[in-house]
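One structure, pasted below without further comment.
Apart from one protein chain that is not included, each protein chain of the complex appears where it belongs.
Chain IDs A, B and C follow the sequence of writing; residue 1 opens each chain.
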Amino acid sequence: MKYIRKINYYETDGMRVVHHSNYIRFLEEARCYMLEKIGLPYSEIENQGFMIPVLEVNCKYKFPARFNDIIEIETNIAEFNGIHFIIEYTIFNSTTNKVCATATTKHCFTNSDLKPVSIKKLRPDLYDKFSLYK
Amino acid sequence: MKYIRKINYYETDGMRVVHHSNYIRFLEEARCYMLEKIGLPYSEIENQGFMIPVLEVNCKYKFPARFNDIIEIETNIAEFNGIHFIIEYTIFNSTTNKVCATATTKHCFTNSDLKPVSIKKLRPDLYDKFSLYK
Amino acid sequence: MKYIRKINYYETDGMRVVHHSNYIRFLEEARCYMLEKIGLPYSEIENQGFMIPVLEVNCKYKFPARFNDIIEIETNIAEFNGIHFIIEYTIFNSTTNKVCATATTKHCFTNSDLKPVSIKKLRPDLYDKFSLYK
Partner (left out) sequence: MKYIRKINYYETDGMRVVHHSNYIRFLEEARCYMLEKIGLPYSEIENQGFMIPVLEVNCKYKFPARFNDIIEIETNIAEFNGIHFIIEYTIFNSTTNKVCATATTKHCFTNSDLKPVSIKKLRPDLYDKFSLYK
């Protein structure tokens, strides 16, 4: 699953490169794109009373992206046990042909009060859909 | 009413100055600070079922602020008729002794569905408090 | 000239709508898109030693956009005299069929030290290109 977008001027900082915090936002964009493509759009998940907060973020920065560069984010569900899941990402700069960053994020499903829930028990249909892509 | 804060690195852009969109965020900080100081903290307003969306923003940029500069934001309620109100701001850079920007924002009170309400009718106590500072 | 993009989750705030400061960023995206389409990409302008700072922003907010909504931004060069120019914008929410916001931004050309310059004198070719779209 590949998500593609351009770097905006307001995403650069005083070093004239993308501020490192913005890659964490790009990961979210790529994750939402992936969830939509596998038939589980995040807006639908929220409408059904679930949330998918971020439990952990790891990001290794390689080569900085700059204004107007095109980045491609490859996402992959690395682990899923019905409660937690881990997504892996590679952010590739197709303007410079270099990897910008690699990252993982860890998540769980919660109810709307942010209490963790087992999607396997509550919504076996969502569980099955998700498991397919692991 | 004067709100003071430092410029963060992530608030600068590729020109090595504060990105112009961030001043709009600084105005919000100064506005919340002012509301708190006059006894109407925004969190309390929200808890009582009201919201204060922004209807209009005008900002004139004079001299850019840079990383680590200290800015002081003067706020003033310029107009208030129980439905709408206008706040005026001057953002002064005390590191360079120059005015960064002057701005106004226009607001109304709404219920939690973002429908405009007359605070004068619904909450004369809030109306009176607010009127004092006009 | 129409620039189209989706609303990201991180662009919403505690009211579950796009934070008002983010529209100012969307205007920049649309402006860069327009400059590219008329043959004056901003990265090229910067490479030639010019900058286009924002002198003034006016934004009137109508109906809020939410996560996943698609917005379309219409841009138009309203004034240009070789020194200053004004761009007008309409941000249309094509998910809700409502206008989110209308806005104008005022700019000038500067050198890399942020001193205003007359593009008409310094670069009549850029001046002509720009004038075509007024």
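Here is the rule we go by: contacts are C-beta pairs under 8 Å (C-beta built on N, C-alpha and C of every residue); 3 or more make two chains touch, one makes a residue touch a chain.
For clarity, every value in this text was computed on a predicted model and none was experimentally measured.
The hidden chain makes contact, of the residues A:2, A:60 or A:121, with A:60. Taking the complete complex into account, C:10 is the one of C:10, C:63 or C:133 that touches the chain left out. Listed for chain A, the residues touching the missing chain in the whole complex are 14-15, 17, 20-22, 24-25, 28, 46, 51, 53-61, 64, 114.
Remark: the residues of chain B touching the chain excluded from display are 8-10, 25, 28-29, 32, 41-43, 67-68.
Mapped onto chain C, the footprint of the missing chain covers residues 9-10, 12-14, 16, 19, 21, 67.
Everything below uses one rule, namely that only the chains that are shown with their structure count from here on.
Closest to the middle of the protein, by Cα centroid, lies chain C. Set against the C-alpha centre of chain A, every other chain centre is closer than that of B. The geometric centre of chain B is 23 Å away from that of chain C, both derived from CA atoms. A straight line joining the Cα centres of chain A and chain B is 33 Å long.
With each centre defined as the average position of its C-alpha atoms, the distance from chain A to chain C rounds to 28 Å. Residue positions of chain C touching 2 or more other chains, listed in rising order: 25, 28.
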